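Structure incoming, see below.
Yeah, one chain of the complex is gone here, protein chain that is, but the others are all in their spots.
Naming follows writing order (A, B and C), and every chain is counted from residue 1.
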Amino acid sequence: MDSLLNQVPIGLSIGAVLLLVALGLTFTFGQMGVVNMAHGEFIMAGGYTAYMLQDWAGSQAVLAALPVAFAVAGALGWVLERLAIRHFYGRPLDTLLLTWGVSLVLQQAARDLFGAPNVQVVAPGWLTGRIEVLGGALPYARLFIMALAVACVAGIWLYLSRSRPGRRMRAVMQNRQLAEVSGVATARVDQLTFFIGSGLAGVAGVALTLIGPVGPSIGTYYIVDAFLVVVAGGLGQLRGAVIAAVALGMLNSYAEFWTDASLAKVIVFAVVIGFLQVRPQGMFVLRSRALT
Amino acid sequence: MREPFLRPLAAAVLLPAALLTACGGESGDGAGGGASGGSTIKVGVLHSLSGTMAISEVTVKNSETLAIEEVNAAGGLLGKKVEPVVEDGASDWPTFAQKAQKLIKKDKVATVFGGWTSASRKAMLPVFERNKALLWYPVQYEGLESSPSIFYTGATTNQQIVPGLDYLKEKGKKKLYLVGSDYVFPRTANKIIKAYAKANGMQILGEEYTPLGHTEYSTLVNKIGEAKPDAVFNTLNGDSNVAFFKQLRSAGFDAAKLPVMSVSIAEEEVKGIGIDNIVGQPVAWNYYETTKGRANDTFVKAFKAKYGTGKVTSDPMEAGYNAVHLWAAAVKKAGSTDPEAVKKAAAGLSLDLPEGKVTIDGPTQHVYKTARIGVVRKDGLIDEVWSSKEPIKPDPYLKSYPWAAGLS
Amino acid sequence: MTAPGTALRSPALRARLRGYALFAAVALLLLVVAPLALPAFRLDELAKYLCFAIAALGIGLAWGQGGMLTLGQGVFFGLGGYAMAMYFKLHDADGDLPDFMVWSGVEKLPALWKPFESPVVAIAAVVAVPVAVAAVLGALVFRQRVRGAYFAILTQALAAAFVILLVGRQGLTGGTNGLTNFYDVFGRDPEAESTQRTMYFVTAAVLGVLYLAARQLVKSRFGRLLVAVRDGEDRVRFLGYNPATVKTVTFAISAGMAGLAGALFVPVVGIISPSLLGVVPSLELVVAVAVGGRYALAGAVLGAVVMNYAKTEFSEQWAGGWLYLQGALFILVMTLAPKGAVGLYEQVKDAVARRRTPERPVPAQSVQGEAA
């Protein structure tokens, strides 16, 4: 019975991973309607950033990499937005295919730059321990990821509700045209949003080095799950994303506990489809009277 | 959008058809070398050079190309140079089948070295059997197969998995937990392991499969922690190993606390997993870069000279290298590249190769191999800690093991 | 003014005749020239591309005409392919268990396999199963107005889940290996050259028939309705139609095409396996359609054949390069020519036409209207 309780922290930690990988998407997808398939490769960029920083920061690379990866992935996102995506607003399906092309190129670039085999990021010593929770071991690495997820959510929440650019971002998210006519430079806001959304992917990439491989295909492992979280949570909805990530994490952990990993994935998918039957727009939805 | 349907359709078909015609034409007439005429003997090298399997398969392609160069440097075969025709299986099984067909029919190669996954071998098998051609398959696999058109130079189950189990038993590990990626090799391996355990008084506490590419192992680690096994038998594949070992270790399980016997982790993979996470863990193979012997010194030296000192050699690479040399020896002996003649000459053929003396078993077309258990060192190489006294006779159907009755 | 378009018949008629002539030329090329010029295994490769072209045709309908970006077409391709392969496997086994079941430890033929002992059931299932699955899924999601990117993501997740399920049920499906090694394809040896030639003709014929049928569909009232749904689903509702029905029907048709393509693929290539059906192969097919030109059915066919051919050729020369090329090509097409090769061709044609007759800056379609 212990192990059943044990799955609670595990579910939370899976949820934290899902949240981190999906968080950036809720903004790029939610605010801008960009289905960014290259989001996974921004995660990858974060992971490789941590790998590169090892030469300089040694075993503390993970910490040092958080801000750097944010900047690196953010910059990649910003460039992508400037060069291509800005021509595609209002055509989400086209952005999906466009960014998939970008993701192919980035993956191959990683293969050529860093080699096809996985690389290793050494976790700092203080992250190697674990605590006993509910009769099971919860590694510090997992706690760190959970804390990071909470910090990211809190940071974004503060940013959106307290800062001027954050409020502009929300304004654009809720009503682009209205924001535009009220003097918000939506193009600037879009750039910033894309920078932040992509940067968050970089942060997620750093976190993932603690639990999994860093390799050219790391992004592909997470991208479908990340989109499921966003879809279930509702577009551009912070609380939706948080709840969806935790719920799917829990579901995943228990489904896998009772069945197996393969079936758990299928169950999660079936539940999301079922959920969309009840709430086709996700958990939370911005009401609009426009006939789209 | 109403009128323009047909013109592009014409282009759609004309263009590739024209190109295909051009390609077909270039080889349509004279058989361009191949087995009979010409100044070279063409051989196919068919591995995934792109896609998910490329990481592993490119290294085997490299060692096979090296071996072909060695054969040529030693004067070639039957007075001719051996010319490799390299094709990309693209990690896609149907592509393997079609490329095999192309190599046989268009390039008229004398033989093909290729494949890694069981799936790619199964996809190619009918092509080779129907065309009476020959494939050399260089990777350890799940056994239960003995095609007259394939030579298997990697280990079958009684040369890798069974010795791995013998080793665990010897160490007193009686309670096992089985973890594998969800595909044919782990499932078959685990079937064998369960039969072995039953006959040897061992207990299987759990058997779990995760999808290929899976990276979330916390629940599985939790289940393992709950079951408290003496050892884990690991048949995970590729990137999943990285996540599994990292998460296992951060949950407090290291080699001392919980040995994890792996059969798919070689020198190549250790670095990506992180040496810290896997140091001291046992693996089961037939060859390590550290294996003693003159033939291996030559192989390792030549390999590093060609591909860089940073590169390591591993079991599948060595098996690919062996395949080329075994085929060359058989051709010499037969005086022909005809598959039937080569098969006849290959039976009982024996060569000194990096892993030691390797003999082809005529009836099964597998090879005798020495089983070796190794432990991962701090520098990422693997030290041999146990080996079978002599090369083990291949037994793909485990017929000589009473406990395995009813498995195949 | 009661019957516009009938007044001046000849340009329309001429355009139509030109269309027929071109179709005939392509058919001649495919059915006569290619088989004469190409060796059997090249023909077999071409047949494989034509299989993908059939699936692409379905995507052209669903996405190009109906606006439903389906990223899970591999699922339907797979359902059709497995249905066919199950029959071949059972036929080869001749009362025994198929080989892979033996080594997967299955002792009794699973009930799911039973019906596929009959070739009639298998061939019917090739179309019926994908159509049924798509119809149920479509009815569920379209009714709830799940669309656009949501639909794309859902179908993508479906492809991912389907592959996991296939791989995980090894005893039932052959796992990652898939189903392969068929000895007898309707009384013929699948590896024999004569069989490969026959399969090529069958595939080309099916593609031709489906192309004509799809084209008819696009030109019909239903096709116009479909375009209307694509461009203004909510508005269509206020014209008294239920867009969910229109979309579900179209999605099911496209799934049926994919199923048929998968079924043909099995004897052509000799294998069906999960690696063909996942997220990436499904996306690649969509990419091919986009490159060819999504708004024209011929563009879908063109894209599938050319892209798959390029992939084979290119990966032989420079394996890593293909990904760069594919990615770059795709970025370029999406940014510069979102209507694909066909769209580009049209733009050029229009530009040329405009140059020739600068006093008439009217697109070709409207000629009839002007005359009337």
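Convention: a residue touches a chain if its C-beta (ideal position, glycine included) is under 8 Å from a C-beta of that chain, and two chains touch if they have at least 3 such contacts.
The working rule: contacts and distances are computed from a predicted model.
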item: Options "NADH-ubiquinone oxidoreductase, chain 4L", "Sarcosine oxidase subunit beta", "Urea ABC transporter ATP-binding protein UrtD" or "Multisubunit sodium/proton antiporter MrpF subunit": UniProt name of the undisplayed chain; value: "Urea ABC transporter ATP-binding protein UrtD"
item: Listed residues C:Val249, C:Val306 or C:Val342, member touching the removed chain; value: C:Val249
item: Option from C:Leu140, C:Val227, C:Leu329 or C:Leu344 whose C-beta touches the chain left out; value: C:Val227
item: Touching residues on chain C - with respect to the absent chain; value: 1-6, 216-217, 219-222, 224-225, 227-228, 231-232, 234-243, 245, 249, 365-366, 368-369, 372
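The definition used in the following text is that only the chains that are shown with their structure count from here on.
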item: Among all chain pairs, the one with the most C-beta contacts; value: B-C
item: Centroid spacing, where centroids are CA-atom means, of chain B and chain C in whole angstrom; value: 35
item: Inter-centroid spacing, chain C versus chain A (mean Cα positions, whole Å); value: 33
item: In chain C, residues with contacts to at least two other chains; value: 164, 167-168, 320, 323
item: Shared interface positions of chain B, touching two or more other chains; value: 54, 182, 209, 211
item: Interfacial residue positions of chain A with respect to chain B in the complex; value: 2-3, 6-7, 10, 13-14, 17, 116-123, 127-128, 130, 136-137, 139-142, 208, 210-213, 215, 217-218, 220-222, 252-253, 256-257, 260-262, 265
item: Residues on chain C engaged by chain B in the complex (per definition of touch); value: 15, 18-19, 22-23, 25-26, 29-30, 33-34, 37-42, 44-46, 48-49, 53, 102-105, 164, 167-168, 170, 175-178, 180-183, 189-192, 211, 215, 219, 265, 269-271, 273, 275-276, 292-293, 295-299, 301-303, 305-306, 309, 311-313, 315-316, 319-320, 322-323, 341-342, 345-346, 349, 364-365
item: Footprint of chain A on chain C - complex, ascending; value: 67, 69, 140-141, 144-146, 148-150, 152-154, 156-158, 160-161, 164-165, 167-168, 234-235, 279-280, 283, 286-287, 290, 320, 323-324, 326-331, 334-335, 338
